[in-house]
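Removed from the display is one protein chain of the complex; every other protein chain stays in position.
Chain nomenclature is as follows: A and B, assigned in order of appearance, with residue numbering initiated at 1 for each chain independently.
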Amino acid sequence: MHINRELKRLRWFLIAPALILFTCFTALPGVRALIYSFQKWDGFTEPEWVGLQNFQALLADDLFILALKNNVILMVAGGAITLCLALLFASTIHRGMRGAGVFRVAFFFPNILAAVAIAILWQQMYSTTDFGIINAIWMQIQQALPSVFLKKGEIPSPFPFTDSSHLIWSIVPMLIWTATGFYMVLFLAAMQSIPEEYYEAATIDGASPRQQFWHITFPLIREVFIVGIVFFIISSAKFFDAVWVMEAELPNKNSHVMTTVLYQKVFHEYNVGYAAAIAVVLFVLVFIATLITLNFSRKDTLEY
Amino acid sequence: MKYLTYILLSIWLLAVTIPLAWVGVNSLRSSKEIVENPFGVPWLVQGSPYQEEAGHPTPQESAQSNFQNAWVESNFSQYFLNSFIVTSISLIMILLFGAMAAYALSKIPSLGNKLIYLYFISGMMIPAQLTLVPLFFQYSYLSETLSAWTAPLGIEIQLHNSHTGLILIYIAFSLPFTILILTGFFKSLPNALRESAIIDGASEFTVFWRIMLPLARPGIISAAIFNFLGLWNEYLFALIFVNTPEKKTLPLGLSNVSIQAQYNTDFGLLFAGLVIVIVPTLITYLVLQRQLTKGITAGALKG
Partner (left out) sequence: MSRAISHCILPTYVQSVYNTIMFRYVFSIFLSFSIILVLAFYSDAIHRINDTAQEIKVVEVAIFKGAFGIEWHQQMAEQFNRENKHRNIKIELWGDPKLANILKPRLLRGNPPDLILDERLPLWLLIAADKLLPLNAPLAEPALGFEQQKWADRYSPGMLNMFKSNGNVYAVPAAFGAWTCWYNASLYKAKGWEIPKTWDEYIDLCEKIKQSGMVPIALQGKNSYFYAWSTYITLVQRIGGVEAINRINALEPNSFSHPDALKAAQVFQNLVANYYQPGALAMTHTEAQLQFIQGNTAMIFCGVWLENEMRETIPADFELRSFDIPGSPEWKGNDKMVHGQGMEFLFVPKAAKHPGIAFEFARYLVSPQHAPGMSRSIGAISPLREVNSPENFSPAIASVVDIVNDSSGAFNVRPYMLFPAWKSQVMDAAIQDLCRGTLTPEEFARTLDDGIAHEVATAERAIPDAVLLNPSDYGELHAH
């Protein structure tokens, strides 16, 4: 179609608001953050330029490495179990069963709750005092099977799930609980685009359901699976709310994740440059992960 | 084999529903009961010892006091209203500006389109934490300069601790994803529609506003649901940019109340607060869940 002046003007009119808002409040701050990361600033006094010093300090800092390690634990442990469970559930529902709709609706629900609400819920369930149901169940198990769980003369005692030293490991089940539904729906949709004939042909050839899964289903949704992996990596890099709430806003070196370190550096220690450096590192990680996913997903995202 | 999968799925179903049921049940009990017995159910237990104890509140009373505590005294009504204001205004703006930009980028061919599109999409990769600190100082700077300009009018502008400031951030942050979804939808609409409309004498704007936009309604609804959920539950930006209690949104209010409730060991309040936060999302979800799942699949499969 031909472009006339009317169309040109309309185009600018249509794009302008989004462009202006986005540039002012997302793009420019992003660039600003990059600048901060090369400076040393406490927010009160004048900033000074220190080049790569913040990044060097970052890589040498135990706190950050520990926080990074915690993020990796979330990604790997959480991711592996979530994605496998999601795949498992999706494939079982995909084979067709009664109540599939109910399962889909129910499983997806935790994903849309506020992260804060989920964190508070799980914090209460993990409570070591009398009313945390997880510990209550654990105590019942201990009492029921003393020979297995209790050493001689020991009384059943609650397990400190929210202890800072292994808080991250306690968060992993919470993460799995929340995220599995989402990935299940994702994989299910992908599976539903696989033509039925493949399965019919395979059944005629005598393949078992397990073989069908590994040789038909999985290869055909491989791309979506990889999109899922990368999605998970990106969202666990940004993980903040749960740790913050469960640690009552004061994580210590064992329970930090990168984003909480960032917050602490700015608002507790007034070290803005360092925090910006963390943010830049986060961005680079997310960027790389997104590039990988763009590589693997459908090509027509970028094409016109 | 089939039974095994049923069992597995049922276990997971229980794992999902039991915590939520527990929250619901606990919100109906008084703190004393909760602390003494984690598993009890208020009135279903025949001859529960708590009912006979003198001075012990009945289930109705404790439920009422918990929710009253949460809604009135702990200001959940205020937080709800704030969340509603911020989310709805942001949503309207996001959908409007997003649809406008998406239409222009997909239907009005121009050399710069690809670049601008990439520009927006790369914005999706920017984590909130990256823009957090600069925005904080940027708002201070903006407030100062704008106030200096408007001072002669007797007006001062303060973007910190205001819903306006939060809304601006929310809009800017949600635009990339919305534009991504909507561009896909607009592209799938045939160009012939536009041409025939122009022949009939419509202006370009009319084509956009009256023809293309209504046709992209599924996409807009999907984008609306996604953004709504993201904004309603958003915590980090709200934490930094809203400080005083009367402006807090629901997630902030909830985390505040949870700390407060622990101080006063009022767990009934805590669970009632959780219920107030969870129920609207639950209702929205049950009503719109089909759209939601369709939206995810479309968005993900289209890339």
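To be clear about the criterion, a contact is a pair of C-beta atoms (placed from the backbone, for glycine too) under 8 Å apart; a residue touches a chain by one contact, two chains touch by 3 or more.
These figures come from a predicted structure and were not determined experimentally.
Contact with the undisplayed chain is limited, among A:56, A:165, A:211 or A:295, to A:165. What chain B contributes to its contact with the hidden chain is residues 35, 136-137, 140, 143, 151, 154-165, 203, 205, 239-240, 243-245, 247, 256, 259-260, 262-266.
Listed here are the chain A residues that touch the chain not shown: 5-6, 9-10, 13, 17, 42-45, 62-63, 126-129, 157-165, 247-248, 250, 252-254, 264, 267-270.
By our rule, only the chains that are shown with their structure count from here on.
A separation of 17 Å divides the Cα centre of chain A from that of chain B.
For chain B in complex with chain A, the touching residues are 1-2, 5-6, 8-9, 12-13, 15-17, 19-20, 22-23, 34-39, 96-98, 100-101, 103-105, 108-110, 113-114, 116, 118-120, 123-138, 168-169, 171-173, 175-176, 179, 191, 194-195, 203-205, 208, 229, 232-233, 235-236, 250-251, 254-255, 258-259, 267, 270-271, 274, 277-278, 281-282, 285-286, 289, 292-293, 296-297, 300-303.
Put simply, chain A touches chain B in their complex at residues 1, 3, 6-8, 10-11, 13-15, 17-19, 21-22, 24-30, 32-33, 36, 43, 85, 88-89, 92-93, 97, 102-110, 112-117, 120-125, 129-133, 136, 177, 180-182, 185-186, 189-190, 193, 209, 224, 227, 237-238, 240-241, 245, 248, 259, 262-263, 266, 272, 275-276, 278-280, 282-283, 286-287, 290, 297-302, 304.
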